[in-house]
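A single protein chain has been omitted from the complex, and every remaining protein chain is retained in its original position.
Here the chain labels run A and B in written order, and each chain numbers its own residues starting at 1.
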Amino acid sequence: MVTRSSNRNIVSAIVLGVAIALLAACSGAGTPSDDGSVGAAGEPPPTDGATGETVAGADTITVLMVGNPQMEDIQGLTEEHFTAETGIDVRFTILPENELRDRVTQDVATQAGQYDVVTIGAFEAPIWADNGWLTDLSGYLAEDEEFDGDDLLQPMVTSLSGSDGNLYAAPFYGESSFLMYRIDLFEQAGLEMPERPTWDEVAEFAAELDGIEPGVAGICLRGLPGWGELFAPLTTVVNTFGGTWFTEDWEAQVDGPEFTEATQFYVDLVREYGQDGAAQSGFTECLNTFAQGRAAMWYDATSAAASVEDPNVSSVAGNVGYVYAPVKETESSGWLWAWAWAMPQTTQRAEAAWEFISWASGKDYERLVGEELGWARVPAGKRASTAEVPEYQEAAAAFYEITQNAIQEADPQGPGVQPRPTVGVQFVGIPEFADLGTRVSQEVSAAIAGQGTVEQALADGQRQAEAVAENYRD
Amino acid sequence: MTAVATRPRRSAPPLRTHAPDRRERWRRRLPLLPALVFLIIVTQLPFLTTVGISFTDWNILRPGQRGFAGLGNYVTVFTDGRLRAATVNTGVLTASTVLVALLIGLGLAMLLDRSFRGRGLVRTLLIAPFLVMPMASALLWKHALYNPSYGLLNGTMNAAGQVLGFQAPTVEWISTMPMTAVVASLVWQWTPFMMLILLAGLQSQSTEVIEAASVDGAGGLATFRYITLPHLRQFLELAVLLGSIYVVQTFDAVFTITQGGPGTATTNLPYEIYLTMFRKYEYGEAAAAGVVVVIGTIIVATFALRVVSSLLRDERVT
Partner (left out) sequence: MTATTTARRGRIRPSARPPETAVRRRGRAWTVLAWIAAAVFFAPVAWMVLTSLHAEVDAATNPPSLFAPLTLDQYRLLFGRNITPFLVNSLMASVLSTLLVLGLAIPAAYALSIRPVERWRDVMFFFLSTKMLPVIAALLPIYLIVQRLNMLDNVWTLVVLYTAFNLPIALWMMRSFLREVPREILEAAQVDGAGLVTTLRSVVAPVALPGIVATGLICFIFSWNEFLFAVNLTATRAATSPVFLVGFITNEGLFLARLCAAATLVSLPVLIAGWATQDKLVRGLSLGAVE
């Protein structure tokens, strides 16, 4: 019996130790926001079920978002400008895009309901809406007069709606794609950039300008694997070359002649006249390359312009011209993307969540950012009214018009020469595309790095695409 | 396991003065029970759940279509070849990381096993990689060292090129040598670990034996071969065992540095299961893959445990 009572002593010793450590840990930091599981140190964890119930109060919402600069800004502004006015506490979790997608999918699909608001992209919005994972926002939209839903750009609304036509995510900021070029280098070479260049012209310029100064590449293009990295620009090239991933009745076209021609063109262009390390270049690397003056042209997101024109980040600010996305067979070819606020079905604080969304996507927030942080940092590209603000016009003089037009021109329902089965310019709006696009992009990226050929990559891609298409053919 | 259990007892446990009766046996077991029960609950309950899920057809993107799949998931796992490729990658990754880290660690341990000025500082600097958070180290290698346009590796070559007047090549470390890139970062991280174990081994070596050997005219190499190495054997085994246990589970580095690519060149088992779960959303298939891997691991581990058994056996000799 001695042993048993001694054993109990050990347990109580552990409990005591745990309690002390807990108090020490908590008093050490003393952040009021961390109301975690304080004071619940009565027992060792295995038998402890009660502490999980210390849920945030009714006026606290949890927001999961990507770590993009615009989200960082809102995190900084929320407490002073949102919580102070509404009394709603907002807790943020920031994760990189891939992890965020994994987390949200799992959270919503298993009905865990850990988040009240999440940032999602134009790719997820229609899919998740049709899965019944997101709250229909159209009712809130209609009631909230201050929000002014009619001000939202139509292509944005289209790409964030479900197949029932209702809006399921409120845009935070949007973008299309365009071609950026160095005015000084073009002058030096005696070249002139048309307002609507073709890809053939761009290839000629790239050949001419490659190495015009030491270390300057003719063009900078993404090559980093990922459906949202390499395949964002590449799919727009495929579109305008007349290719597509799938026909309207779900026939895979990945090894089709147009798809192949476009991919070969892209790979050759970046291999011959592209930047160093192209196969590992995503948006960030390209921004860095271009901003440091190491490329004469760059085809990428319109949202890049704000950084390119920021002298703190860019050595080419003021020297850059902006023209529409290069084309071949189509009239326009820019992509369409938005980061948007959505409310999972599982949220229990929908009213507070909408209040936050309405604030974050509203006109007043744009003005707030403009005045507090500078007009170049406004989360733009979603509202027609943004382009009418004089301060914004001044700050974004070089690119605001073309950005707005490019977004308006983008047609998520018919981006190529043939009808499409889903909504989306630079992606196919089916869940399998994330896996499919990423796998094919890995092989195309390998071709950019000089390992393997485009034919091989696309032959493999066709097989995988065909397997996906089978699920959708009736 | 059986082999060990049936082995005849070597010597009586030190404190056993009389044959234990029933009550005595339970008194001995009691202190063990909390740990045992805790571990059984926390590890075996999830495993049983995994087995259960592995027989279902469950893709979370198709809610409401969950059903019994029989052995279907296992058929998929064995036929589509991705698991096989991942197994090979895991083997290559683990073996090369552990071996290279062990060799470098041995060298460093021998360098540190002499007294010289600043030895404490050198050891402090050398163990730093082991103490840096693995996620931080993976991000550091990917973005700060390997990045082709602004990483330190290419940057240093470029700087050297500018000084010495040659055009430095732009090496795309991650896409041209993905496995090496991952292994290098892991070796960096695990070498200090190996070094510490082997250093403890070297420091436990009696100096008299070494001195006696050198008096007898044995050269450095011979002393190392015939005295140090046999003495270190146990520590080497320990280092390999512990290293393998942790390196075989590598997730952070693969997830961060290569995302398993290009293609599936660096997709190891943990990452492959992760992909099935979070990119394909096939929970049933992921669970089946998990069960297969667990069974495979048990088979491999039985061999590994032989090493442990030698570790446990030797202790009674002294």
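List of remarks:
The criterion applied here is as follows: a contact is a pair of C-beta atoms (placed from the backbone, for glycine too) under 8 Å apart; a residue touches a chain by one contact, two chains touch by 3 or more.
Not measured: the values here are computed from a predicted model.
From the options A:Ala112, A:Ile183 or A:Ala467, the residue with contact to the chain not on display is A:Ala112. Checked against the full complex, the one of B:Thr76, B:Ser96, B:Ser149 or B:Thr228 touching the unshown chain is B:Ser149.
Mapped onto chain B, the interface with the missing chain covers residues 1, 4-5, 13-15, 20, 25, 28-32, 34-36, 38-39, 42-43, 45-47, 49-50, 53, 107-108, 111-112, 114, 116-119, 121-137, 139-141, 143-145, 149-150, 152, 154-156, 158-159, 162, 188, 191-193, 196-197, 199-201, 203-204, 234-235, 238, 242, 245, 248-249, 251-252, 269-270, 273-274, 277, 283, 286-287, 289-291, 293-294, 297-298, 300-301, 304-305, 308-309, 311-312, 314-315, 318.
If you put the missing chain back, the residues of chain A touching it would be 2-3, 5-7, 9-11, 13-14, 17-18, 21-22, 25-26, 28-29, 31, 33-37, 40, 44-46, 48-49, 51-53, 56, 62-64, 66-69, 72, 75-76, 91-97, 99, 103, 106-107, 110, 112, 114-115, 228-229, 282-284, 287-288, 292, 301, 303, 307, 312-313.
To be clear about the criterion, only the chains that are shown with their structure count from here on.
Averaging C-alpha coordinates per chain places the centre of chain A 36 Å away from that of chain B.
Contact residues of chain A toward chain B in the complex are 3-4, 7, 11, 46, 102, 105-106, 109-110, 131-132, 225, 275-277, 279-281, 285, 288-289, 294, 431, 434-435, 438, 442-443, 445-446, 449, 451. Interface residues of chain B facing chain A in the complex, by the touch rule stated above, are 27, 30-31, 34, 38, 41-42, 60-61, 63, 147-150, 154, 170, 172, 174-176, 259, 261-263, 278-281.
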